[in-house]
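All protein chains of the complex are present and in place, except for one that has been dropped.
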Amino acid sequence: MIIQFKKPLDQEILTDILASLKQAHHHGVLVENHLVVFDTDTFDFTERQKSAIARLESKQPRYVLSSRAFKPNDTIVKTPHNQIGGHNLTLMAGPCSVENEEMIHRVAAAVKAAGASVLRGGAFKPRTSPYDFQGLGVEGLTYLREAADENGLDVITEVMSVEEIDAVGQYTDIFQIGARNMQNYELLKAVGRTHQPVALKRGLSATIDELLNAAEYIASQGNFNIMLVERGIRSFDGTYTRNVLDVGAVPVLHQLTHFPVIIDPSHATGHADLVTPLAAAGVAAGAQGLLVEVHENPAQALSDAAQQLTPAQFAKLATRAQKIHELDGAIAEEKKAIVKAAVSEDNHESHHSATNPDENHD
Amino acid sequence: MIIQFKKPLDQEILTDILASLKQAHHHGVLVENHLVVFDTDTFDFTERQKSAIARLESKQPRYVLSSRAFKPNDTIVKTPHNQIGGHNLTLMAGPCSVENEEMIHRVAAAVKAAGASVLRGGAFKPRTSPYDFQGLGVEGLTYLREAADENGLDVITEVMSVEEIDAVGQYTDIFQIGARNMQNYELLKAVGRTHQPVALKRGLSATIDELLNAAEYIASQGNFNIMLVERGIRSFDGTYTRNVLDVGAVPVLHQLTHFPVIIDPSHATGHADLVTPLAAAGVAAGAQGLLVEVHENPAQALSDAAQQLTPAQFAKLATRAQKIHELDGAIAEEKKAIVKAAVSEDNHESHHSATNPDENHD
Amino acid sequence: MIIQFKKPLDQEILTDILASLKQAHHHGVLVENHLVVFDTDTFDFTERQKSAIARLESKQPRYVLSSRAFKPNDTIVKTPHNQIGGHNLTLMAGPCSVENEEMIHRVAAAVKAAGASVLRGGAFKPRTSPYDFQGLGVEGLTYLREAADENGLDVITEVMSVEEIDAVGQYTDIFQIGARNMQNYELLKAVGRTHQPVALKRGLSATIDELLNAAEYIASQGNFNIMLVERGIRSFDGTYTRNVLDVGAVPVLHQLTHFPVIIDPSHATGHADLVTPLAAAGVAAGAQGLLVEVHENPAQALSDAAQQLTPAQFAKLATRAQKIHELDGAIAEEKKAIVKAAVSEDNHESHHSATNPDENHD
Partner (left out) sequence: MIIQFKKPLDQEILTDILASLKQAHHHGVLVENHLVVFDTDTFDFTERQKSAIARLESKQPRYVLSSRAFKPNDTIVKTPHNQIGGHNLTLMAGPCSVENEEMIHRVAAAVKAAGASVLRGGAFKPRTSPYDFQGLGVEGLTYLREAADENGLDVITEVMSVEEIDAVGQYTDIFQIGARNMQNYELLKAVGRTHQPVALKRGLSATIDELLNAAEYIASQGNFNIMLVERGIRSFDGTYTRNVLDVGAVPVLHQLTHFPVIIDPSHATGHADLVTPLAAAGVAAGAQGLLVEVHENPAQALSDAAQQLTPAQFAKLATRAQKIHELDGAIAEEKKAIVKAAVSEDNHESHHSATNPDENHD
C-alpha cells in the first residue's frame, strides 16, 4: 500500500501513523510525502490519521519510485544541453575509449555535426580480462570534457566504483552504470546520493523487474534523474551478434516506468553493419535516445574495433533515426494510450499536483 | 567448394568429374547446374573438365542453396496476389484459429480494408496440451479459402504433418511450418517436393544457421519459394513478453540469405498492446512482411486471446508499418550495401545470368 | 477437476454426467475410469451422480495421465530384457550411427560385457544439414537387431516420421523420439497408438511442462510405456560443452510424474571426457537409466566423433554409475518421501487399486 500525505506534511500525525503501523508489525519506507508499506494492502486508520492522507494506493508494489503508479508522467532528465525523455530523441555518440586528446576532439566535432548532443567515451573501462586496456583514467576524462565543451555537447562516461564517483562527477554530465554493475548496490546508492543524471544499463541477463529495482536503489536516495539503457541480452546464439537486442523491452518499460528508455545498438550487436538497422528498430519501438559507438578509424580502435561506426555511417544513422522519430506523432499518441491503460485519470491529476519529482529533485 | 557448370550441362564431362571426385573420396551434391563438394576447397581438374565449368567458389558452405553466395539477388516468392520479398512489404493477418464460417469472412474483409493481402488462420493447430482446441481441420480450411477468395487475398495456414500436405495444399497458397516443426526434416522435405510457397518459422531456440539449414532441406527438393519468419525466441524473462523478438535476425538474414524475412510480432510478444511497436521495429530493421493475429473480439477467442489485435488496431499498425517502409528507400539502399559487402560484383553478374532459381522453379 | 468413477463404470450415470457437463458448457476427456474436466474446479452433482464417483480431485491439471496425481506409483516400462524405472538402473549404450555390420556386432558385445542391457544405434539420423550422413536406414536396423539378439540386448533407435514407424517398429524394442521432434504432435500420437515403449527426449529449450505435455500426447493414445530423457538444454555458453545438463530436472520429474527418467550425458556435453562425471551426477540425482554413445574408434566415427566413449571408458562409467546407484537405498527412500509430499496416502491407496496403467496397457 502507498500512502500519499497532504502537503505540508503534518509531522505529528505522521509520527502517530508510523507508531500505529509499527504496533501492527507492518514495515514501511517514507519517501518524501509517500509512505510505502510492503506487507499489507489495507489499514484501519483513525479519522484524525485520515485527515492527513491525500490518497491511498492499495496495490502491493514490486518497486515504487520507478513505477507509473507513483509518477504517471514521463520523467524528463535535464542536462546542460538536453532534455532527455518524453517526446525527445537524444543522440549520444563517441568512441568506446578515449584513446588520446586529438581523436576525441575530432570525433566530438563529427558527431555534433551529425546531430548528436551527448558525447560518450570511456576513461575507466571495465574489461573481462585484467590484462586488457583499462582506459586513460582521469587524463581521458579531461580530454572528453574539453572536447564536449568545445562542441556544445554533454558528456556521458562510465563510473565503475564508489571511490571514482567524485573524480568522474567533476567531468561528466551523466554517469553511466555498466551492465556488469547493474546490481552493484553500493554503487547504485552512491550515484543516487549525487542527484546527478545516471544512465543505468541493463545487466546481461537481468529481468525487467530487476532493472527497475536497480533503478529503485538510485531513486531511493532521492535521485530521479535516471535513464534506462537496453544494450542487448545474453542468448544462445552468439554466431552473428554478440547479444540479442530486446527491442520489446522499450514498450514494456514505457508501460511500467516513467524513466526514459535508451537503446545501445552497438553493444547489442557487436558488428558495425548491424548497428543502423537496430537503431532504427529501437526508435520505431519508441526509444527516446540512442547510445552509439563512433570512431574515426574503427579498425585501429583499442577496444570494440568490430562494432564502432565511422562518422559518415553515424550521420546516416542519425538521419534515419530522426525520420522515424518524426513519424511518431503516432508513437507518442500510442504511448500515451498505453500509459492511460495503466493509470487512472484522477490519480494522474492529484498525483501531479502533489508531487512532481522532476521539480523537487533538479 | 561449389562448381557451377556452363549451360546446357555437358553430361559426359559431368559424369567424368563425378568419377574423378569419387575416386579421390570426395562427397558432392548436384543441384541443377551446381555441384556442391563438402570435403574439399580445391581440386585438380583436367583441361577438358575445366572447359565445362563456368565458375568455382572455393569457400566451404554451411548451407548452399539458401546462401547469398549461391544466389546474390533477393528471392521473390510469387503467389496469386503477391510478390513477397525484395522491396515489397506484405501484410498477412487474420485470426489465430478459424473458429466458424462467419467470423473468418468478417475478419478477411476487415484486414483487406486495412491493407493486408494475405489471410492467415489456423485450421490444424499445434497445441502444447492434447486437450486444447485443435482447430476445425478441413472444415476450417474451406471457410478460410472462401473468405480469402471473396476478398482477393492469398491464404497462409499451418501444415503439421506429411499426411496433411495434400489436403492443406488444396486450400492454401502458402504452407506455414510452425516453430515446433522447424527441424521436422521429413515434413520439410515433403513441402519441398510440392514446390509451393512455404513460410518457415524459426524454432524457439534455433540458431540462425539451424534456420538456414532447415530452409536448405526445403530448397534441396527444388523448392525455392521460401520465406523465413522470426517469431520471437525463448529467453530468461517471461514476465512481460512471451518471447523475445530477435529483431537483429532481420539484417543478419539479409546478409546471409536471399529469402524474404517476415516478422510475427504477435507470437513474439503475446500481448496485444506490444504488437504494434514490435511490428514497427521489425519493418524499420528491414523485414519484408508482417504476420499478425487479428480477431473481431480477442477476449472471446478460442486460442491466443491475449495477443490478437482488433481490426481497428490492425489498421493503425498497417498505416504505421507502411510509412516506415516508405521511408526506406534508405533501407533498400543499405540492404544492397550489406549484400554487396558479402558478394563480389562479377559473381553477381555471372551468377544471375546462369541460374535464376526464381525462373526455374515457378 | 478430475473425476474418478467407481469400478465397474456405471455407463448410464456416466452418460448423465457427461450430458450435465455439456449443458453447462464444460469440456471433458474420459481416460479409463477418469473424467478430466479442464475448465472448472467444481460442479454441482446430483446425489445419483455422486453415487458413481469414487474420488474428486479439484486441482486444475496441466497434464493428466503423466501426473503423479493420476498414477502415484512409478511406471515400470517392460521390454524383453529389462524392467525400466522404479529402483532399477538401466544402461543403454552403442554408437551414434550404425556404420556397418561388423562394428555394431563388436560394440554390442563390448557394451554388454560392461553391463549395458540396451543397445543404441542410429539408422535414420536427424542431421542439421541435409548434406550430412543420414544413416544406413533399414539396412542399419537389421544389423542393429542382429547384434542385439546375439548379445541378449534390447534395441533403442530413433524414429523420425510417421511413415517410418512400421518399419522401425519391426526392429526396435524402444522407439526414440529425438529432441527436435519433441513437439511433432502427429509423430507422438502415432507412436502412442503402437503401445510400444518410447523414449522421449526433451527438446533443446523445452520446459518441464512442455515435456510432460508431449508425453501426454503419447499417453492419450493409451501408451504408458514412456521414459523421459534429459539430454542437455541450450544455454548461453557453448565454449566447453555443447549443452547444459539440467540435472535438476531429474528430481523435479520424479515429483511430477511416474515415468522413468533417463540421462543422456553424451549429447548433454558433446565431449567424451565430460561424459562420465555427468553420468555419475545424473545417477546421484536419481536417474533410472543412462543413454551413452560408445564407439570402437571415436576419432573415425561418421558422426559425433568428439563425444563417443571407447568401450573401455564405458566400462569404467558403468562401474561407477552402478556403485553410486547401489548407495541409493538412500535415494530410493528420499524419492519416496518426495512423492509422498505431493500425493496423499489415501489417494495412493484408492488409486492404486482402481487403475494401474501398467497392467492395463502392457
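Note that the chains are named A, B and C in the order they appear, and that numbering of residues resets to 1 at the start of each chain.
Note that in this section contacts are C-beta pairs under 8 Å (C-beta built on N, C-alpha and C of every residue); 3 or more make two chains touch, one makes a residue touch a chain.
All of these numbers come straight from a predicted model, not from anything done at the bench.
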>> Can you tell me which of C:Ile2, C:Ala268, C:Ala301 or C:Ala315 touches the chain that was removed from the display?
In response: C:Ala268
>> Which candidate, A:Phe70, A:Tyr143, A:Tyr217 or A:Phe259, sits in contact with the chain we can't see?
In response: A:Tyr217
>> I need the residue numbers on chain A that touch the omitted chain, in ascending order.
In response: 29, 36, 38, 62-64, 126-131, 160-163, 180-181, 183-187, 189, 204-205, 209-210, 213, 216-217, 220, 234
> So that we can see where the missing chain sits, which residues of chain C does it touch?
Replying inline: 205, 207-209, 233, 235-237, 239-241, 244-248, 250-252, 255-256, 268-269, 273-274, 276-278, 280-286, 316, 319-320, 323-324, 327, 330-331, 334, 338, 341
> On chain B, what residues meet the omitted chain?
Replying inline: 205, 234-236, 238
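Simple rule for what comes next: only the chains that are shown with their structure count from here on.
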>> If I average the Cα coordinates per chain and compare with the overall Cα mean, which chain comes out closest?
In response: B
> How much rotation, in degrees rounded to the nearest 5, is required to superimpose chain A onto chain B on the basis of Cα coordinates?
Replying inline: 180
> Relative to chain C, which chain has the most distant C-alpha mean position?
Replying inline: A
>> Regarding the chain A and chain C pair, does the interface count as same (over half of residue numbers shared) or different (under half shared)?
In response: same
> Between chain B and chain C, what's the gap in Å when you average each chain's C-alpha atoms?
Replying inline: 34
> Can you give the whole-Å distance between the Cα centres of chain A and chain B?
Replying inline: 38
>> Based only on mean CA positions, could you tell me how far chain A sits from chain C in angstrom?
In response: 48
> Counting only residues that touch at least 2 other chains, which ones in chain A make the list?
Replying inline: 205, 235-236
